[in-house]
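Omission of a single protein chain aside, the complex is shown with its protein chains in their original locations.
After this line comes chain A, so read on.
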């Protein structure tokens, strides 16, 4: 097959289509072609709506905060100022935390880190909209859930440093958090696996006649995994009380969302094909995120079934500390992103309604910074990665099974012998 040999001489030659992002390094990004409907324009159906009737919402964009940061339209969750301030504070904390941990990685204190810059509203606001008893099956970019649920920052850092304060005993890569009490399912490196797991948890809740619901998360890239399809199928078949979130941040490492199948249909539109109610939401609008998750939660809790939500956002930073986005996308994309910065938008809204000011904002930023620094100091007292992995070698062999079988015990003894 080295040479091109058309099988039908008269037919036009076929050509493989390989999607390309609109801008590459050196280009000037211009997102004016992205259709951003005005805030408040998307209708808000009753939560008992039939899945197929949500079709228009799969291409629309649920937005609450308008250009002047005013909350408008039927999706305005009408939150009290305290709740809004809490979400804002959580977002600020996540961003400060990300910056410090990114720096810690650059300082060689840990091996790896992943920021969620620009996506802070999604996890923090979604977490605020669910009950504490509900469970999340997150990816590695929903650290905002832990922050929102009051998980100690020190514990997060101990996990990142793999030090003795890490209750997973240093076994997991940094940021692969897990906390049962905070309804945060253990993060796996294998993409998409948590999506059907969230459905299974929700099925279990339904089997037991419980009232708790589950929320599963994937990124745009991982929707291409087979687990996405099986999760959607099972969720629809069993009417599982689950919210299936897809965070479309436009990038899967270096692949733009077109490579994941986002070029000709929105990710939300996939939900309709499975018979799942679907919303497409401005992911940089904390109020829209909250309202959508609340809507889906009400639907799930009243046995009306699953909801798929596409959060439309932009991954403002590199994929991870091992990634350099200047190698594949245009500089300044985050700044030209039409949906803006989630923190700035909520801040402007709170100021607009007279519940916030610049002074208080710089105060919470300062406080978040102090809180993160203090946590870092405390965590580092317990050790950083380069010092770890020496004190308790025997622990490597624990927890493979409930009881250690003989063959693992023999290997543990061998490992201990090697260290003498």
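The definition used in the following text is that contacts are C-beta pairs under 8 Å (C-beta built on N, C-alpha and C of every residue); 3 or more make two chains touch, one makes a residue touch a chain; residues count from 1.
Here, contacts and distances are computed from a predicted model.
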Missing chain, UniProt name, options "Folate family ECF transporter S component", "NAD(P)H-quinone oxidoreductase subunit F", "3-methyl-2-oxobutanoate dehydrogenase (2-methylpropanoyl-transferring)" or "Protocatechuate 3,4-dioxygenase beta subunit": which is it? "3-methyl-2-oxobutanoate dehydrogenase (2-methylpropanoyl-transferring)"
Considering the whole complex, which of A:265, A:400 or A:416 touches the chain not shown? A:400
Out of A:233, A:320 or A:367, which residue would touch the omitted chain in the full complex? A:233
In the whole complex, of A:125, A:205, A:266 or A:376, the residue touching the missing chain would be A:205
Out of A:186, A:255 or A:336, the sole contact with the unshown chain comes from A:186
Residues of chain A touching the missing chain are 137, 167-169, 171-172, 176, 178-180, 185-186, 188-190, 193, 195-205, 207-208, 214, 226-227, 229-231, 233-234, 237, 398-402, 405-408
